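Data first, discussion second: the structure below is written as structure tokens.
With one protein chain held back, the other chains of the complex are shown just where they sit.
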Amino acid sequence: MTRPAEALPTQEMLINMGPQHPSTHGVLRVLLRTDGEVVVNARPDVGYLHRGLEKIGERVTYAQFMPFTDRLDYLAAMNCNCAYAWAVEKLAGIEVPERAEYIRVIVSELNRISSHLIAFGSFTADMGAFTPFLYSIREREIVNDLFESVCGNRLTYNYARIGGVSADLPPGFLEKTKEFLDYFEPKIDEYNNLISYNKIFVHRLANVAVISAKDAVAYGLTGPNLRGSGVKFDLRRDEPYSVYPKLEFDVCVGTGERGALGDCFDRYMVRINEMRQSIRILRQAVAQIPEGPVMAKVPRLFKPAAGEVYFRSECPRGETGFYIISDGTTNPSRLKIRTGSFVSMNIFETVTKGLMIADIVAVIGSFDIILPEIDR
Amino acid sequence: MGLREYIGDIVEAVVTTAKGMRITARYGVDAGEEVTQQYPEERREPDERFRGFLHNDIARCTSCTMCVKVCPVDCISLEAVRGADKKMVLVSYDINIGRCMYCGLCVEVCPPKSLGHTVGYEKAMFERGEMVLQFVHEDAAEIKARVAKQVAEAAAKAAEAAKAEAAKTAAPGTAPAESEKKE
Amino acid sequence: MEALALKLMNAVPALAGVPLWVMTLLVMVVVAVILLVFALTFGGVGSYVLRKVAGDIQARIGPNRVGPYGILQFLADGVKLIMKEDIIPAKADRFLFILAPYLVFVGAFAAFVVIPFGVGLIASDLNIGVYYVMAVTSLVVIGILMAGWASNNKWALLGGMRAAAQIVSYEIPVGMALMPAVLIAGSLSMQDIVRSQGGLLGLFGWNVFHNPFTFFSFFLYFTAAQAESNQTPFDLPEAESELVSGYNVEYSGIRFAFFFLSEFADMFIVAALAAACFLGGWHVPFLRAEALPGIWGNLLSLGVFLAKALGIVLLMMWVRWTLPRLRVDQLMRMSWKYMVPLTFVNLLGVSLWLLLFRGKGIPQLIASVF
Partner (left out) sequence: METQALFDALKAKFGEAVLELQTTGFRPAFVVVAPASIADVAVFLRDDPSMKFDSLMCLSGVDAKERFAVAYHLHSLAHKHQIGVKAFLPRENPSLPSVDAVWPAANFMEREAFDLYGIVFEGSKDLRRILLPDDWEGHPLRKDYKYPESYHGVKL
């Protein structure tokens, strides 16, 4: 016996995912319109963490803004510090001592590893496997210890300065870094065996939220999200800055090894492989680092000449760009921050159509967004 | 889906699960892998560069207000009056550690290096108002009164000296020689 | 029960005057209380072990503050849950909301009746034992669905619906995977199934070694039963990273404790069934427990049975802390495309084996050669 459809009316359901939800990585709110478990539409609503960093930037001096860049992407504060320092140095035309540049590259790459570790760990926790998360936290602690010995803090480093870095590396730091690299490198294989190639895990990620290379470029995705779609573009290689031209590394791209090119699994694997490349960069940088000063001569009353600069650097979550307009005073006239996560959220609504609720979690995890960077 | 693929799927699922379980079992059996630090009993030694609570050694502080100017979040408040010897005397020096973000910019700019980080990081309070570190323990009014008195005394002394000077200049002759002797 | 009551009345002269039905009722209540205490204790100790295992696997320590090695943690948790405010959402369906946790617990607890804890240690050796467990544990799904619906929360509703789909789907592979044991024993009674595995030193008679098909049967049962009792990787109804906490998201205090306990009771039922049907139940290896004098046989077999069951519980926890979670459509596909056909093929294999070798397993065949 079949019933006419009218006898059993169905209705779409509106669900509020977040701002408090275990796997929205902070205070992201997603308005889900679902047909049972199938998502009809998922509209992200950001801004719960808006602190007006750009407005603050116009109020404080160039040097005073440095601690605020820690609060952009708190999992990769070193990268944000350095990106801001490079941007202001480009604006004011300051030459940075080579040792300082090497130090910046070393701490940036260490921070990239620790950030990718969190991306990996929280992603697997979202997928229901909690154990890898704690392993990744364990490894990250070592990086935090290293950073504490360098700059004194474990999360908000405030290490880079305009013209260099705040302090030289402490004695023994390079040896400890090497030790960490030797310890960490085999762990990546362990992660791969534990979870990356697990059948369930692969099935959860393969062919989910496929983004073609064309779409990825058009939507402005950057960093691992762009490379996951197979676009070989890395600012460290394509717009080299600092001492990256002297260092050898491969640009990891998605290969579509377990599904369509540009799916969640590819984005995930790019991060795993990038950790290996960071290890490679670190080994070279540690071997090459010269002696010398770590701070250029910068006047205490720092007033860059009037002008505009847009500088972007490769952060773990895509490019972090600073658009700084100087009017010749001590404060920037405009300080726009372009972040990878903010742009990634733009494509979210498009790629999540027709997925299941569980996939929404996978997509958020695979973009590796972080809310302070989105809301600024 | 062919039979080969079907069985391959099952085999892959079993093999990858077994691989993962081997790793978790190794950690489960190996007791030496534990990395937990049992916090209140076990404390890790903060590094010497650790940026904990700020501390101002007020004996060395020159009240130059560099730290106040450089602080991005305005958590340092400083009040000073000019003392009798033309140097600034601290009346109050408060750091609101509820606002402080431990960026360390103030420590870097401090000319006499009187401001520094301690390794302390534990501070829980019941009221937000309590989260203010006060470094001058004397009452502000008292200091002001004392300094004002000193200044007034000094001014009076100076005025007296000036008067004496004036008197000497009024009666020239012996006075200049006397002042030279003093020097 | 009646038999036990009669025995008691005969043994203790003081009880001779009590009517038989009163005595039977008394015995029933006592047995029920013992089982209840066991189930609650298992829930508590199980949660402690679960966390300790998690700690070991995750390079942590786990609970270690309450009591020596943190062993009293579950008491602290229990006290906390009892003391907590009991919240019923304003828009919830009050009656169903209150009823649901008890229904879930009853569903899980009722299955304890036919668990063969040892020689003669079974609350009621029903002649449809296996069938009874299958039927009674299905009650859980009604409770979970009720909880999900009555909470008036969309996450809870999704969790309830997932649970309904999942438990109903996995009922079939679970039943089919248990069938080989029933076929070999020729009975649905749990004690009969256990007794049929007693031969050959009490170790090689186990059904899991009977023939290759029963060996696979064990793993198929283990997988399907994990899904039926909502354990990771099949914990979709709870799925804390997707559905926040699923069907029990609105529950707090003692009502939540009931869900929590029934989860552990379910876990034990699954482990106990696996031990009884595949791992020789209470049979002690290299020893005949039935032949031991007096109460020793009972106690030894009880200990062995619990050890086997707890071993399987540990295995479940180990799996739980290793694997990620399936997606809901993959879960269904796994049931209908993989588990169901495989269990059917397996059942066919076992039947053919029994037909071909006249009910003898590989160890028996080897033994018969010598």
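Letters are used for the chains, namely A, B and C, taken in the order the chains are written, and counting of residues starts over at 1 for each.
Everything that follows uses one rule, which is that a contact is a pair of C-beta atoms (placed from the backbone, for glycine too) under 8 Å apart; a residue touches a chain by one contact, two chains touch by 3 or more.
All values reported here derive from a predicted model rather than from experimental measurement.
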Q: Identify the visible chains that the left-out chain touches across the whole complex.
A: A
Q.
Among A:Tyr197, A:Tyr219 or A:Phe367, exactly one should touch the missing chain; which is it?
A. A:Tyr219
**Q.** Touch with the omitted chain, as defined above, among A:Val30, A:Val46, A:Ile272 or A:Cys315
**A.** A:Val46
Q. What residues on subunit A make contact with the chain left out of this view?
A. 46-47, 50, 52, 54-55, 90, 215, 217-220, 231, 233, 238, 305-312, 319, 321, 323, 325, 334, 336, 338, 342-343, 345-347, 350, 375-376
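One rule holds for everything that comes next: only the chains that are shown with their structure count from here on.
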**Q.** Between the pairs A-C and B-C, the one where more C-beta pairs touch
**A.** A-C
Q. If you average the Cα atoms per chain, which one ends up farthest from subunit A?
A. C
Q. Based on Cα centres, what is the most central chain?
A. A
**Q.** Between subunit A and subunit B, centroid-to-centroid distance (C-alpha), Å
**A.** 32
Q | Mean-CA-position distance for subunit C and subunit A (Å) | A | 45
Q) What is the distance, in whole Å, between the centres of subunit B and subunit C, each centre taken as the mean of its C-alpha atoms? A) 60
Q. Residues of subunit A touching 2+ other chains?
A. 131, 138, 194-195, 198, 200
Q: Would you mind listing the residues of subunit B that make contact with two or more other chains?
A: 9, 17, 20, 23-24, 35
Q: Provide the residue numbers of subunit A that touch subunit C in the complex, in ascending order.
A: 13, 15, 21-23, 36-37, 124-131, 134-135, 138, 194-195, 198, 200-201, 203-204, 356-359, 361
Q | Complex contacts: residues of subunit B adjacent to subunit A | A | 9, 12-13, 16-17, 19-20, 23-24, 35, 46-47, 49-51, 70, 72, 101-105, 108, 117
Q) How about subunit C: which of its residues touch subunit B in the complex? A) 53, 55-61, 64, 318-319, 321-323, 338, 342
